[in-house]
Structures are given as C-alpha cells and as structure tokens.
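Sharing a structure, written as structure tokens. Questions coming.
With one protein chain held back, the other chains of the complex are shown just where they sit.
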C-alpha cells in the first residue's frame, strides 16, 4: 500500500556557488530553514531546530539548492547543538570567504529547555 | 570533533499500553507533535509536519513514550501524506479499539502548497 | 543570604464553598490556571500544565482561594496526565454537585509531544 | 488508583560540563526554560517564571541535563526573585568562568505585578 | 502641582434608552469594555476585568453613555465575580426586556487563577 | 445579596524596602502592572494604563507588596498622565536612591488617542 | 504647498451590479472594509469601524467599486451604530434580493466601550 | 547581468490523479496556497489571494504537483473573484467526483475592500 | 429615521497648551491615533492611517483634546502622505518649541503598497 523507498542521504561538504554580481556593495543575504533535524549523539533520538545563515558575500554566493542538500545531510548524523552551529559556520565560511557571516541555531525544547547558539565569522561592516 | 553515532530507527508497529482507569467516562485524550518527519517517496527528500491524535479511550490507552517511538519511526520511510495519516489511524485504532479516534496531519509547504489530511474512526459520542 | 523556609504543601481534598445566589439560572463559571505542576510518577521529574475548570453551579460554588490551594497541592505528587484530570473532576463534581462540569488539562511538551485531556460530568443544558 | 512516588529533589550546586570545542571564537549559547518554579519565602506559596541564561563560553560549557536538574532543584526552596536570579548567575559563572554571562528571570504576575530581574557578569565582547 | 478633584461616583441603576428602530428584526448588539474594575469584598483590593454584553433588542436599546456610567459605578463597590455578572444581567434585562441577553465577565488573574462568568436571559432565536 | 464593603484607599507615599544583597553588581529590576487606574482631573472619569518601573538598585530595593499598595492608591485621585508618570519617578527615586530608574506609563485610548509618557532619573550604566 | 481639492462625497443609494454566473449554487460572497467612517449625530465627531457584508447571491451580485463608493458615502453623515448597520442591510438586500445576507459592524472604542451590531436578512441555507 | 527566460505558462485543465487507497473512509484532504495570483479583467492589473481546497475523495485524489501547475496557470488570466472560485470548484469536482468539495478564495485588499468567496459541491457527510 | 447633522470640521492650526511641570527633565510624551483620515488630492478618495507624535517637551505641552481636534481637521482635506507628516511636525514643533519631536505616519494599503513617512525636529538627547 505504501510507496517505500530506501533513503540514503550522505553527508555533503561541497556546495554549488555562483559569482557575486555586486562584489563592491556590502549587502546582506539571509537563508533560513525551520526544517533542520539531526540526531542527539547520546540518546540517538531526533533533534529539531531552525537554522539562520546571514552573510555579506565576497566574490561568490552559495547556490540555494546545494545549501538545502547540505543542511538536509545532517538528518541522520549524531551531533551536539554547539557543534552543529559552529560546523555550519566553518564549512560555509571556509568555502565562501564572506566579508562577514553569522550562523544562528534555535533548537526545539528538550527536557524543558530551549537552546540557541549564535556564532559569527569576521566583523560586520558599519558595526 | 563530532560525537557521531549510527542511527538505526526501525519501523515500530507495537505500542505499550496501560489500562484506562475511567472506562465508563467518555473523556478525550489528545497527543500532538510538531516534530513529525518522513520522506517523500518520489523525490527522496524530507517532509515535515504536525500530527494530532485525539481519541476517547475504550479499555486501554497508549503509553506516551512508545507513541513517540512509533511516530519517530517514520523518519526515514518514504510515504505520502494521505497514506501516513490513514496508516497512523489504522495502527492506533486497531490496537486501542477506542470509542472514537481522529488523526490530523498538517504538513509543511511544498511547491507553494500546504496540505492537511483528517481521518477518523467511529462516531464521536454526543455529535 | 537566602530566606529559606521549609515548604510542606499537603494534599487537600476539601474545599471552601459558598451558596449559589442564582440557583435557578444555568450560568457558567470558568476557573483557569497556567501554574499547574505535578510530578511524573515514573521519572520523578516535574510536569507543567494549564487546568481549565468550567461548570454550571447547582446549590453551591467553590471558593477561589481553597480551589487554588487544592490545585497547588498536586505540586509534589506523582500522578499521570489522565489521572490528574479525571481526579480533579471527581473531587470537584463530588463536592459541588454541579448541573454540568468539564475539566481540561493542557500539559507541556514531553519527548516532543503535547498532551491534552478533557473530561466532563453531566450534560451541558442547551446542547 | 494513582501511581504515587515520594519526590525528594535536593538542591544541586555542581554541574556536568564539557570542553568548549571552539574556545577562540566568541559565540553565544542561550538556554531558556519556561518551567521554573520556586516558593515565596514569605507566604510559602509557589512562584513561577522563565529563566534565560546567555553566555560566551570560556574553556568549558555546561551540560544540558545537569543544568535542568540544577534549575529544577529550586522547586521547593523559598527564595526571592532578586536572589534567585543573582544566585543562578553566581553559581554558573563561578563554575564556568565564561567570557560573559547574563541571567534573566521573568516572573509571573503576583498581586497584579509582573517582575523581571536581569543580572550579568563580565563585559559582552563587541559592546 | 497636581490638579486633584474629589471623585464621587455613585451607584447608578437607571439607564438612558432609545427606541429600537428595527423591532421586527432579530439583530444582535454587543457592547464590550476592557476597563471594568470593582473591589474584592473580602480583601478590599481592586479587581479588574472585561465585560461583554450581547443582546437582541425588544422595543428599546440602552444608550451608550449611560451604560458606560453604569459600568463605571462598580468602581468602588465590593462585589464578587459571580454576583457582578448576574447583577449586570438582572439590571439590564429588567430594564430593556430584550428578546435575548448574555453577559460575560472575564476577570484578571488572582492567586494564579483567571475566572470567567457567563450568564444569559431568554433563548437566542435560531439556536 | 452583595457583600458590600466601604473602600477607603488613602494615598501612600512611604514604601517598605529591603537591603540590596548585590550592591556592587549593576543589575536591573523591572516591575510592571497592567492594572493601573486613576481619575481624569477634568472630567472626573476613570483612566486606565500600564505602568513599567525599571531600576538598578543602590543600597535598597522596594518591597513588592508596598509598591502594589502605592500604585493602587492613585485609584481615586485626579491626576494627568504627565504628572502621574513623573510623580511615581519622583517618589520612588527619592526613596530608593537608585543608580538609574525609568518609569513608563502607557495609557488607554481616550478620544481616539493613546498616550505614553517615559521619564528617567540618572544615567543607565554602560549606555 | 499642499494640493488641496474640495471633497464632495454625496450619499449614494444605487449600486452597479452584475449577473450571477452560478445562480443555482448557494455560494457565499464576503466583502470587508476596515476603512469605514461616519460621524456621531450627537457630538459631530468622527466614528470608525469595520463593516463585513456576507451574502448568498440570487440573480445579481454587487459590483466592488460601486460598493466601495456607497460605503465611503457615509463619511460625513451623522448616523448611530445601530442605524448604519441596519441601513446597509436594507439598502443592499433591497437591491440584490439575495438568498441570505448578513451585515456586521464592528465599531472602534468610544468612552471605553467597543460596540458591534450584527443584522441579517433571510435564512442561511443549510442552517 | 540577469538570467532572463521567457515565461509561457499556459492554462491547464487536466490534472494528474492517483487512486484513493481508503475509498470507504470519509476523510478530508485540504490543499492551501497563499501564492495565488491572477489579473483583474477590467484594469489588467494583478490580483493576489489565498485558495483553500477541501474535499472528501471518492475513487481518486488529485496529485499535488499537477494541482500546483493548474493553480499557477491563472497567473496571466483575466478573471473575476467570483468566477475564479467557482471555476476551480467546477474543474476539480468535475474531474475528481469527490463525495464533497469546498473551494475558498480569500483575495487581497483592493480599494479598501477584502473579498472572500466560498463555494461547495455535494453535502459534507455528518453535517 | 436617521439623526443627520451637517458636519463642518474646519482646519485647525491653533492648539491648547499647558505648562510643563518638569521642564528640567528630558522625558518623552507619545500620542498615537489609529483613526487618522484625509483625502487623496488626486483621486478625491479617502486615505487612512496611524499618526504617532513623540516629543520631549520644552516649556509647554499640547493639550490632548485640542490635538485630537487638530488631527480630525484633516478629514476632508486633500493632502499627500509626505506633506501631511511634515506639516503636522511643522505645526506642532512651531507651537511647542520642543527639545525634540518626531512624527510618524503609517498609511493604509493603496494599490498594493503601504507607505510610512518619518520626520523629526531637533536631536534626541542622549543619542
């Protein structure tokens, strides 16, 4: 009765990029997903959250679809809140070499506690 | 740097139950999760949604933790919206033999469209 | 530095009441608290919730302060969601002999699941 | 009919910690609970509130489960709003030696008045 | 420095009325104030609430300004929630002889409890 | 039928205070009531509003219950919006000698206009 | 400096209409404006409100632009809340001969009171 | 600098369908888009709205992607609010032969007026 | 049947004022109305909006009732959004000679566009 299909989402560390058409202008791009999920490395149970990535592009921008696949690739990976936020920042900043980048992870309630982690790279111009 | 742990969440079709302590009273129990996720059987990409299960118990009630594990077991299964809602109803109503049960699945936006599926079993007393 | 004081909140099963001044009119009284807390009988950890008590009084009404003390007396008691809702209904309906009463317990998220229990006594006039 | 279990939640002053994997980056961690409860030292009646703990970790971070147990251990303790906020800051900052920490307590309405207390330790970098 | 003026708001039991221009049509008029205040007869301390008056007029309607003065006249009167709702219904229904009337009082939090009282007179046509 | 009780709320200018247990830390205390009411000195009709008092305590803090009684004592006093906000600031700052204090009065709609008055004493540290 | 233009909005009692393309189907059309304004006939001061017109069309429907002009034509007319709601119903139902029509007027706060008037014509099919 | 691409979205009147796996159960499927746009046939300017399609399937269900393409095909078509709602109902009910179907169109503000059109086909079971 | 009354609201350029009782303190007064309406000088059709006036008074303050009459006097005047905001600022700042003043006009949707205009006079102290 069901259309079952084995799912094998492998961890993705490379992204598609495109050339920034306004490299001289310090403008901000924000991508947000409220469909982030990973797995608690201790209990093996799923975690859910919202990831907000903000950056001022340098020479290149990340392509939206490959960013989606990258974020989905954490689905079956066991990783702590602090690590996942810092790792997304490391992966994206390493690739894009942005003028400034911030990653914010807002994770759903566990044991009566909400957790948020905010990490940034570089200095936001004009601040 | 990461604490990775292979995740093997197998499909669960049996639940823990406990005896209804007020079997003569037609009272309503509602369990709701906004952390439901499965996989689109066509694209292999994740779907997200809210599942709301309401019922008037007969002789037994479903235990909360086993219900959580059952709902989490759809995580890596490819299944359509219509099917997942009807199947949760079939699985739970088959087990619990409730006086009345309704399952409502509210799924997140895909291609600009939100979808909701509402299926029920039996007739709600007093309606 | 702290003003500590040992707290001994004992379980209360009796209420103060006052005479209903309009016994011939079927009017509805609703009391709601979002400060309900009890203890999970399995884990020993605190649960939180909202309790909404609605009734059409018969000859007597429950006095507000004694209702507050009654609801606070569950603070350190281990009791399941289904039981606490039915027990508040049993205790209050047994005392007040209302024409109709409903107790609704809306409990906070545990393991990714919200639970609500709705139990009623008698038939609401005009329905 | 109820599964009662005596609850003895003792005051906890020690926490589990884990090593900060990004000690050179000034990132912010926020933990928030809306399930905080303590007891008014004057009336002996329960108080409720939301506690928000924000910090930039130094060499160590607080582990989530032990933080939950620490916050729950105020459940039956008589303590004023001002004290509870400052004490959580003292306990956590003393242990974690963070680069910056802020504790915000938002307490529920008493006598028609809402109260909020905000205390911080160290200077937030970049402010 | 202040412009002080002694305030003597006396209890008002008479209202201005005007003739219903559409006596054959069963239409509904609703008046709502979120500025209702009276005094707790036990503690002598102020209570606050919202009063919603709905009715299908017979031959006459209540004039808005005199209704405002009537509702303000409870300001320094000691009266319980149940009584104030029923009394407003008695006073207005006695005067206006409406085809149907309902008075709903939603009172602010006291001791952690919200209270609402709903009383009606006559039967709403079409129900 | 009513339990009436003459109410005589006299203007209060003295407060209970308690010693600040953390005088060296610049932490903020906020007290807010949405149950403030006074009387328009021109029309003699009631005004309603929200009062928010924020301060960094010096050597003493204001006790919550006496603050409530002070704010309730404006109930039957004729006073303009500008005056009431400045007077609460004068009374409290004169007594408490805080490092910084702000009083904000948000008053309900009169003649289609909402009014807000914000007055402060001292300079907020770090601004 | 201003482009002033004398405004003469005369009372409009005729509407443009168009033929109902689905006269055999009982479907509902709802038009709502939150930009309704008229004048209080006692004080000469402006009143504001929201008008919601719902109907099941018979042979004809009202054209949107002429409905807008009709509703704007109350701008400088002195008329009470009860009258304006009933008159819009009389004018529109007289013209359109709908199977069912309801007019709801929700008026802004005056003297601390919100008023709503709901009038209907005919019986809604299926109720 | 721009990647322009001529867009030719033709009107679509055929849909993909799939077999209803639970034809004996009267369950409800709801599809909603807040990205509906068409063109005003008088002014030639764009209209925007939300379309909500609810139905109890008979033997077949509409496939989501083809429904999306169908709804997008109104993008450059000149059509009135009343017509578009009735036509979607005619097109879908004609194809799917559902047990019951309702189409609701909620259109954005034009000339200060919001319009909603609700049309249904068949009788909802249990009503 | 209607109580009609010709309305002649003439443009008002003078205000009642009262002496600032705290001229040495830089406190802020905010007046806000969501009942502002004027006329489009091109189409002759009504515009609606919210006006928010904030200022730090010098020697005098504007009296509330005369401010209301001034704002109502734009009701039948043809004036653009940019002009009306700047003109209110010119009129009020010219009269009151405040230490700082800001006027914000938030206008309702026209042709699918919301417009806001923010103009200020003087420099806000402490900024």
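Letters A, B, C, D, E, F, G, H and I name the chains as they come in the text, with residue numbers starting at 1 for each one.
Keep in mind that, in the parts below, a residue touches a chain if its C-beta (ideal position, glycine included) is under 8 Å from a C-beta of that chain, and two chains touch if they have at least 3 such contacts.
On a predicted model such as this, the values are computed, not experimentally measured, just so you know.
Asks: For a quick check of understanding: of G:21, G:43 or G:97, which residue touches the chain that isn't displayed?
Replies: G:21
Asks: Which listed residue, H:25, H:75, H:99 or H:124, touches the chain dropped from view?
Replies: Touching the chain that is not displayed is residue H:75.
Asks: Name every residue on subunit A in touch with the hidden partner chain.
Replies: Per the touch rule, subunit A residues meeting the hidden chain are 20-22, 25, 27-35, 61, 64-65, 67-68, 126.
Asks: Please output the residues of subunit H touching the missing chain, sorted low to high.
Replies: Missing-chain contacts on subunit H: residues 1-7, 9, 35, 37, 39, 41-42, 44-46, 48, 72, 75-80, 83, 87, 108.
Asks: To test your reading of the contact rule: which positions on subunit I touch the chain that is missing from view?
Replies: 82-83, 85-86, 110-120, 127
In the analysis below, only the chains that are shown with their structure count from here on.
Asks: Which option, G-I, C-D or B-C, should count as the same interface as B-H once over half of the contact pairs match?
Replies: Matching pair: B-C.
Asks: In whole angstrom, what separates the CA-based centres of subunit A and subunit G?
Replies: 51
Asks: Give the residues of subunit C that touch two or more other chains, as numbers and ranges in rising order.
Replies: 1, 21, 35, 46, 48, 83, 108, 112
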